[in-house]
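Missing here: one protein chain of the complex. Every other protein chain is in place.
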Amino acid sequence: MKAFPKAKLQEVLKTLASKGTLYVPALVDETHRYYPYRADIQVSLEQNSAISPKEIFFPSTEKIYNFTAYGIDGDYEEILPDRTACVLFGVRSCDMQAILCMDDVFLTRGYIDEYYATRREGATIVALGCSKAGADCFCSSMGLNPVEHEGADAQLYDLGDYYGIQGRTEKGEKVVEALAVAGLLSESSAEVLVPEEFVLQVDSEGIAEKLQAMFEHSLWDQLWRKCINCGTCTYLCPTCHCFDISEKKKNQHCGVKIKCWDSCMFNEYAMMAGGHNPRPSKKEKVRQRFMHKLRYFPERYGKYQCTGCGRCIAKCPVNLEITDVINQVREAKVNG
Amino acid sequence: MKRIGVFVCHCGTNIANTVHCDQVAEVAKDFPGVVYSCDYKYMCAEPGQQLIQDAVREHNLDGYVVAACSPRMHEPTFRKCAERAGLNPYMIEQVNIREQCSWVHADKEKGTEKSIDLLRMAVAKARKNEPLSSSTIPVTKRALVIGAGIAGIQTAIDIADNGFQVTLLDREHSIGGRMAQVDKTFPTLDCSACILTPKMVEAAQHPNIEMVTYAEVTAVDGFVGNFDVTIRKKARYVDFDKCTGCGACQEKCPKKVSSEFEMGLGPRKAIYVPFPQAVPNKPVIDAEHCRYLLDGKCGVCKKICPTEAVDYEQKDEVIVERYGSIVVATGFDQFDISKYEEYGAGRYPDVITGLHLERLMNASGPTAGKIKRPSDGKVPEKIVFIKCVGSRDEAKGRPYCSKACCMYVAKHATLIKEKMPQSKSYIFYMDVRTGGKSYEEFYKRTQEQYDGQYIRGRVSKIFQVGDKLIVRGEDSLIGRPVEIEADLVVLAAGMEPRADAVALARTLGISYDQHGWYTEAHPKLQPIETHTAGIYLAGVCQGPKDIPESVAQASAAAVKATGLLSKGELTSEAMIAECNEAVCAGCGLCISVCPYKAIEKKKVSERVHGQMKERVVAVVNPGLCQGCGACTVNCPSSAMNINGFTNEQILAEVDALCQR
Amino acid sequence: MVKDNATPENLAKATTEEIKRINPLIPMKAKVTKIIEETPDVKTFYISKEENGQMVVPFHTAPGQLAMLSLPGVGEAMFSATDAPDHLQLSIKKVGTLTDELHEIVPGQTVGIRGPYGNGFPMDQIKGKNVLFIAGGIGLAPVRTAVRYCVDHRDDFAKLHLVYGSRSPADLVFQYDLFETWPAVRDFQVSVTVDRGDDNWKGNVGFVPAFLEELKPNPDNTVCIICGPPIMIKFTLGILDKLGFTAENVITTLEMRMKCGIGKCGRCNIGSCYICLDGPVFTLAEMKKMPNEY
Partner (left out) sequence: MNSLIKEMQALAQELLASGEVKGVFGWTKGSRWYLTPPLFIQKAEDAIKLHYDEFAINNLTSLLLDYRNSDDKIAIFVKGCDSRGILRLIQDKQVNPEKVLVIGLPCPGMVDKEAVKDQRHVHDLPLLRKCQECRYPNPVLADRTLGDVQVTKEPGVPIGITAERAIQKGVGSKGKERYQEVKEIEALSADEKYAFWQKQHEKCLRCYACRNICPACNCRECIFESDKKGWVNKAATTTDNAFFGITRAMHVAGRCVDCGECERVCPAGIPIMKINRKIMQDIDELFGTYDAGTDLEEAGPLNHFKLDDPEEFL
């Protein structure tokens, strides 16, 4: 396959960056996330980013419209997302799968989210196959191939000293072509490196079906006990897509309506006007999160909403591991 | 959205000269919620208030903001105006663009800008105003007077005469205070005891006055109308019910002690009545000196007492009484002259103070009214008075004028000349202040008829040569040094606050100045009131005064106290703390910081996940709360809010300021 | 490419051109033209938008559908909307920050509105049947949309019966409909009850479930549309069951905290259903299959 030496990564990135915005996983101020490429940025492809690339399509805070209100008169002015094209470089299988989950949510079922759609259409995703399983990774358990994902526009393979590259879509081919034109590609027959056995493994087969009869299961009475109801798991999750709509006043007369990440772990999330909360305690919140990932989402969109990226496991303050929940569901006795 | 009106006042030219009032009113029209805005020359005047009321009705206002003078001045005016217009009085805000803008800024543009900012904040707050109402609290129809000198006695008699119960409390065993120590009074030279004693007796016998002597206030809880005062009655070791005041015990007591009443110039016994006219005229045992109480030996008084009134087992008694109002009349201490080392005060027995001299001149004093030198009992011939000792002296931390000294020195010089025509008085002075009815005439007589020699100048040093005191100073009028060989030097020691004045102020919750004099609520218009409602001041505790002034203030305090007591109930503050029980975590921090003990715990039940749960929350007693805000700043959950100054309202103001 | 693939059957069902807006989260600018004070804490707002100098309905709603109303600088919330030729009617109870503010506005106020959202009542499937409406308090607002449809299409339905209750006579909403319009409609029985009466109240006093038990409506060929406070629904369902109504014939409308209204924000799910897309109208039979979390 076509390949470029790892030593030439900077040149590859420079070439791609010259065509438009290029997002690369990098370490800035000790935070590993996707940043627009700059020559002085510390690109890091050693492991997956700590913060998922979902924020590129679905930013944590996004302006929807400006409003003005003078007395009884008011006006609304739409703020549309930026339509410039971009390339996402180094997206892992788990995050690629997560993007497909987000596609389901934002691009299907009646309405299209203009903000997500615009960014998504403009983006070319260059996936990167993993040759090493991270400490908290379990994508293979969720039915993914860590080495490649067919949803990507182009796929990078770890060939040892080289990265192999294959275009999968028209957009992806353009990336490959650009690199070829720049004279960076050569042919390589080296073996694709694959990760050794995952430390974290779980059998997710049939969990969605089993959970259908488990809403009232006693399992949920125990799972929440150590949860502190923070939003870490949901904010780090590449598939969590809940948002809230609120506003930010610029001054007394005008402001901006914003869409911002929200988390089912928060108290106020399900609270209705008037004070009724259908999910009043930690138990219901924890159940909602796992049920959503493992049952409701599969019911609605036909796939798990967990892609095994392991971010929630890595950062959960109390080690409430989704793999452990899946195991417990598997072992649970269900009456009837 | 609330419909807010804005009224900008020119205050004649007071505001209009430095603020474009019309511009302020115009800009305000654009503030969110403002539906009407105008400016006018005098908003507080009748036409101005009418203008506001008309606008409220015409524009259907929910509240309004007046940009004018200080709310201290006219907030009540505009609140009443709101009431007349049919609004809750707490739906209005007053913003002070006079003291805070026009009076402190010279630049009209900047003054206008600041006025607009302040107004914007007030409008933002007004939009969050909610109607408030006050509740009523009953008044305990009883007053407490702390200190039973002439001021306290007069206050108590006046309150009692007006038909209210009053407790007259003093920490000494007799009432009378400083005036009882004084021999004669200026400018009439009345015998002090002759005019004071009848008052003391009247107080003691008045059916409405309860006298509590030899007692101290240790704690004050509660609030105006209902103060709970903890009083510690010191053990007297004499059962006053049994004692007839025969005096046998005093006579036989073997222990002699230097008498405080006589300023150390004479002795008393360990069981004693401080002075012959004392009220109550029954002896108490001084536990610090009584041989029996110290080491169990003696017991003579008990043996000799014909009515078995002596009781060594008596203990201090602590009582808590409720009073509607309190008058503080705790008087003064005399400045400690030993701080003037250059005068040898404390070292030379013949350098004394005015109060010593009063005792030396008094017929019932240690010398039976004969003026004798403390050192050798010789009758002095040349007497030097030095004024402004411990007053008008920055270096000694006493920059204020003690006010009574000029006159009492004149009195002393006059009386000495009368008693000892061969004597000569020299009076060193800085100024002579005789502001008072017939005072100047008295001073003139001292100079002209009684040969008092006034020397303008400071004494730099006094030293002893033989049995003479050499007084060295300068006559600043002729610019020459003077030296006088005196037999006796009398220092006109100033008045200073009682040593424990600050402690008492803290107990009472009243304020005091840097010296320790209690602070009146307003130096001109509220000289009787303190900042704490229901507590009033009489006499020297507020600042140096002579007797007539003290008595005048005492009567004034009595009127204030009676006025309060004559109301059946008081209207409590509307702007008081309120607890948001939904948010209150029941931590109780508010309870521990509330100075009025107005917050208590209460249990509430609520449904949590289908189960009824009990939890503890704080609850504010609206009668006790004074709206001080200590609880709101200490509440970690912002559950405590002062109505009318809620966290939300204050944040709205901050927001408005930031959003210019 | 993505957009083309994403056209679902729901989009095809769209009733107005508004639903195809490029950005469904942007409200259209509208004005409150009239405010009716129904009760001390309920007001009905008439909302129109200006088009070529005329005030017209912002969009049409089917019975049981929802509209998102926003007040600039305050917030937005979902309410059931009653359709009228030149305006939408939203009846709103004071329960929180936004509704408190809404109760303060005056006619002429600019508001934002977007919608319609939700599935609405299956009026086509009810055709030819008796309809029993049961409502409590402000729950009459969504039920009224169906009542009005039945009244407007009177010949399509058999007997109509409304059972309505509120806390007190002063809390009865839509009194002009309850006591004037609807009783005049052919074959329309209107039964009103209050929890506590007052001196002038001559009607029934008692809770809705007990009243219903007294009225004994016939379940044959009857569909029941019910909406009200959870506690009322809970007890009423027991009575309906006793009376012989099957779960398939009991229809209700659920309230959840909807934010986006378009099935994206994830906040209004009950199990795998999104109320804003799949609801808010469900039969009792459908609800029994959902997790009990509403």
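Read from first to last, the chains carry the letters A, B and C; within each, the first residue is number 1.
Just so we're on the same page, a residue touches a chain if its C-beta (ideal position, glycine included) is under 8 Å from a C-beta of that chain, and two chains touch if they have at least 3 such contacts.
What you see is a predicted model; the values in this text were computed from it and never measured.
Peer 1: Which listed residue (B:Asp431, B:Asp467 or B:Glu648) would be found touching the missing chain in the intact complex?
Peer 2: If we include the chain that is not displayed, B:Glu648 is the one touching it.
Peer 1: May I ask which residue of A:Val43, A:Cys260 or A:Ala332 touches the chain that does not appear here?
Peer 2: Touching the chain that is not displayed is residue A:Cys260.
Peer 1: Quick one: which of A:Ala85, A:Ala213 or A:Val318 touches the chain that's been left out?
Peer 2: A:Val318
Peer 1: Kindly note down the residues of chain B that lie in touch with the hidden chain.
Peer 2: 506, 582-589, 592-593, 608, 613-616, 630, 634, 636-638, 648, 651
Peer 1: Which chain A residues touch the hidden chain?
Peer 2: 29-31, 50-51, 60-61, 135, 199-200, 222, 225-226, 228-232, 234-236, 244, 246-249, 258, 260-263, 266-268, 282, 315, 317-321, 323-324
As a convention for this text, only the chains that are shown with their structure count from here on.
Peer 1: With chains as vertices and touches as edges, which is it: line, ring, star, complete or other?
Peer 2: complete
Peer 1: What's the distance between the Cα centroids of chain A and chain C, rounded to whole Å?
Peer 2: 37
Peer 1: Whole-Å distance, chain A centre to chain B centre, using C-alpha means?
Peer 2: Centre separation, chain A to chain B: 71 Å.
Peer 1: Spell out, as numbers or ranges, the residues of chain A touching 2 or more other chains.
Peer 2: 69, 249 - these are the residues of chain A that touch more than one other chain.
Peer 1: Which residues belonging to chain C are in contact with no fewer than two other chains?
Peer 2: 105
Peer 1: Could you list, by residue number, the parts of chain C that touch chain B in their complex?
Peer 2: 101, 104-105
Peer 1: Name, in rising order, each residue of chain C that touches chain A in their complex.
Peer 2: Answer in residue numbers: 1-3, 5-6, 8, 10-11, 22-29, 72-73, 75-77, 95-96, 98-99, 105-106, 108-112, 230, 255-257, 259-260, 262-267, 269-272, 277, 291-294.
Peer 1: Which of the residues in chain B come into contact with chain C in the complex?
Peer 2: Residue list for chain B touching chain C: 1-2.
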